[in-house]
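Take this structure, written in structure tokens, and hold onto it; I'll ask about it next.
With one protein chain removed, the remaining protein chains of the complex are shown where they sit.
Which chain is which? They are A and B, in the order written, and residues in each are numbered from 1.
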Amino acid sequence: MSIWFMIAGAVAVLGFVVIYNSLVGRKNDVETCWGAIDAYFQKRSDLIPNLVSAVKTYMTHEKDLLEKIVQLRERASRSPHTPEESSNWDGQTSQLLKTIMVRAEAYPELKANQNFLHLQSSLNEVEEQLSAARRAYNSSVTSYNNGVEMIPYNIVAGIMGYKRKAVLTVSEAQKEVPNLDRLFGDRAG
Amino acid sequence: MQDGLKILVLLIPALPVAIVYYLYAKRKKSNWLEGVGLSLFVNGCIWAPVTFLGFIAFGMSGKLKFHDTAGLGYMILLFVGPLAVFIAFAIPGAILMWIGNMFSSSLQQKNLALSPEALAILHGLNAPPPKPPLPTQATWRDFARHA
Partner (left out) sequence: MAAGIFFQFAGKLTPLGLLLVGALALFNYYFLTDERFKPARYKASAADVHLRGINEMVGFIAPGFRFTRSAPQLDALVAKSRLFENFKKIEFVREYGCIAGRMGAADVAIVLTRAGYYREVTETIGNRKVKRKVEEICFDGYLVLADFPRKFDGWVTLAPDHIESRLGWLATEWRELRDQFAVRLENQDFEREFVVRASDPVVAHYVLSASTIEDVLNLKRRLGERAMMGAFFESTLMLAIPEAGTKFALNGDEPTAWLASCEEDAFRLQSMLRVLADMKVGETIWRPEERAG
């Protein structure tokens, strides 16, 4: 009889170790993916001053737009941020950058500027990379949440104090249908 | 019965010719002259040694009324017989093939019904000038840029 208890005990210990390692791995994956998003935020932030200096000579009527994006960048770089706060700033920055790109269509001299074109392609690339990093983050968070909530992983997760994490969602501003009049027409203000 | 067997035996040399003509020449839609000629020629090449072996078998079976199977008459029969078979089949076959070949290009085109575009491809009329071959160490990008 005691041999069966020993075997059951060994299996339980082995199972605990496997589940523990799996949960730790998933938590680390979430942190790695968040690190990647942060790195791409930083990369995008670094491009913004170059963009502003490239366009401000031509887009003299868009001063308020350019000021808004610079302020947002400074605010984001100053304080540490949680994924939820970053998601909000990310949404606002993406929207502003899209608006600048759309308004730049009305300035032919700007569109012919090689520096601007290079910045535009770099920003597009960073946006694609950010989008991929967000998808990877959400995938790792889903895997982590599955571990925290599914049996038998939730038993070990409860012991370790792991809680469910939130996935990154699209902000309300980004969900809105874009107002084309505001995008193209609001140049005088 | 004997007459029937004789007729059947007479037909034996004709059968391979007919079979080969049907299987090859007619199926391939080639020139019928060439087809029959080729059948005759190939069968001449086959029947000549068969005749030779047949006469050897006769000699060994003792059915031939020769006094001596090692004699001159038997030797002549052994070589003249197959030669006669070869001449009877192969030479007419070769002549028919030669005649057929003279007409083959026009007959073949009629049979295959090639369109003008297909003929142009066949004769390389619209072919682009040939490009120099790539070196052996060429990468896949070299192949793509060389096309």
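Remarks
Note that a residue touches a chain if its C-beta (ideal position, glycine included) is under 8 Å from a C-beta of that chain, and two chains touch if they have at least 3 such contacts.
These figures come from a predicted structure and were not determined experimentally.
Of the chains displayed, those contacted by the omitted chain across the entire assembly are A, B. Mapped onto subunit B, contacts with the missing chain fall at residues 2, 5-6, 8-9, 12, 15-16, 19-20, 23-24, 28, 38-39, 42-43, 46, 50, 54, 58, 61, 63-65, 77, 112, 121-122, 124, 127, 133-134, 137-147. Looking at subunit A, the residues touching the absent chain are 18, 22, 29, 32-33, 36, 118, 121, 124-125, 128-129, 131-133, 135-136, 138-140, 143.
Here is the rule we use: only the chains that are shown with their structure count from here on.
With centres set at the average Cα position, the gap from subunit A to subunit B is 79 Å.
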